[in-house]
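Here the complex is missing one protein chain, while the rest keep their positions.
== chain A ==
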């Protein structure tokens, strides 16, 4: 790294503690706590970044270094997995610093939340939690440079102004470059927070503009970018692991002699599993350690293994679906209720019923899980593509029985994350194995088969809905039963019910104006590791709710868009807590109410851009869906052709997005484009299923994902600017949920066929004959 040491930039006159806010009590099990065992809502609530473990930091001493050569090094503490966070956060700092973008460099922080604040890169919250702290960070550094120049010139600081990497003395026109001031500025105290002068938004140079390029783009296209499988060390070892095929299974017998005969194989090592629930612990199994990856793979093929499957060997996706369907037929735990649905059903003009099935999915990031570890002298260092370096560090320390400060977690670029890399089981495997080979770097490489068969799968879900239309065709009652195993089962005794976070993902938080409504959550047991997948429970909830509204509209003989807008009711700001959503994506209900006016605006924009209402031939249709998630509003219209042979062509996607103020519009568009493609893949081709407790898909020929022909010919992203001041929303995830139902609704418009079972695959074959 060029430039002065990170620690030298500023001598803080405030103690580190003075910069820290929201340092939560309650120890290391934050994720476990918020997902299961403890009721996070029982305590006094903190919202936004204040509610995250270790909160936020805005100290330029922590995040910035300025060299005598003028290069600015920004330490990015959030993980980059394609959402552009390294670029977008650097834009925020550079703007307030009045830095020249060409002089910005980004280095990645290791896992150290005591120093950097919360580093869990998930929940689409990097920008909304870090925008203000990093503005302050940049502004503080800028004011220190102004102060240094003022002292150099012996002029009042008010006469000095930062302007694109130099400080100008306004009355005389003299200027000094940032590099020339670096040393003097570093010796100054960090200005107090209440003395910071933030830029007026109209003076933003990078924020909200298209003027910057990805900080990692050139490295990516030239093969220099460093991902999890790229750090290379002398004399390193490579391992692959044979894991129990059933969640909770154990090794019964091992015969390793043939494996040990494979040239390059060094040793075969057993890894202990963990009792269920296994949280982030390795699944256990047998590692083959070798001098290269191929030898390890061949060695693993030569292992003779016998497994004790355990209780989850019963898991069978066909039977489980039937069980979920049966559960949905009976009353379940009521999670929200208004009016009297039974009375309304009894007096209804028309009843509509539907059952939707949304299967397990695997994140399948292009980079399968991989990590390198080194252990020597009671200390462990790892290099890993992690979305959660802090919990990784904690679990390694616990598992190896070494102090927390003897563990270092270096975060590489992630070759995709999508939630998979929030769980450090694969990094723990590397650490456990490295301890067996002190003084040598050891990489654990997951194959694609490992990834698809041992993921933390997106939940499987069955959603049952019953609705009533009154004599005027207006919806008068709504019953929704959501059945899905919970992520909470990773962290404690299986709760068998969706937790507050899952319920708050578009189920209890649905904002439609229905006089009689009941939402129920019948029991469902988890038989595999269920985990976060980009946009999580919003996927099944949005699919069911948005499909069903279209079904009701069709039953009423109404235009879907008009019906949807009417159901939304008048523009109003709803306190999510009043709906029973105590979570609200971790944000304050006052700052982030559910604003039906903003939902309406994205529907109107997407449909306007798509030419809603235009006449299309049979076999072609427009489909609409809208969803609010991660405090962002997205509406999608898809223009879809269903060919005679049943294949789908998505001609165009119009996505209207209101994520509040936009920091990096170009990356917002790219995230929406990617969400559209991933949403189509989820809906059309992807499915993980189980038989005898085993995943039935092994590689990408069986677990299909979206390829280029499935991508819309055009994806048009339309930013919708809210009126009035609103805070920032999420971007990485909220594009996904409305895509699936928009597709199902477009297929209905094109063919009259209603898709209720995902994935669609060849369900449309023969649609014309029918």
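Criterion: contacts are C-beta pairs under 8 Å (C-beta built on N, C-alpha and C of every residue); 3 or more make two chains touch, one makes a residue touch a chain; residues count from 1.
As a convention for this text, contacts and distances are computed from a predicted model.
> Leaving aside the chains on screen, match the unshown one to its UniProt name from "Ferredoxin:(2Fe-2S)-binding protein", "Sugar ABC transporter permease", "Cytochrome c" or "Na+/H+ antiporter subunit E".
Per the UniProt record, that chain is "Ferredoxin:(2Fe-2S)-binding protein".
> Of the listed residues A:152, A:250 or A:448, which contacts the missing chain in the full complex?
Here the residue in touch with the unshown chain is A:448.
> Touching the left-out chain: which of A:223, A:275 or A:724?
The single option touching the absent chain is A:223.
> Specify the residue from the set A:245, A:359, A:674 or A:738 that touches the hidden chain.
From the options A:245, A:359, A:674 or A:738, the contact with the absent chain belongs to A:674.
> Could you please point out the chain A residues that touch the chain left off the display?
80-84, 213-214, 216-218, 220-227, 229-230, 232, 238, 263, 292-294, 297, 364-368, 413-418, 445, 447-449, 666-667, 670-671, 673-678, 681, 699-701, 705-709, 711-715
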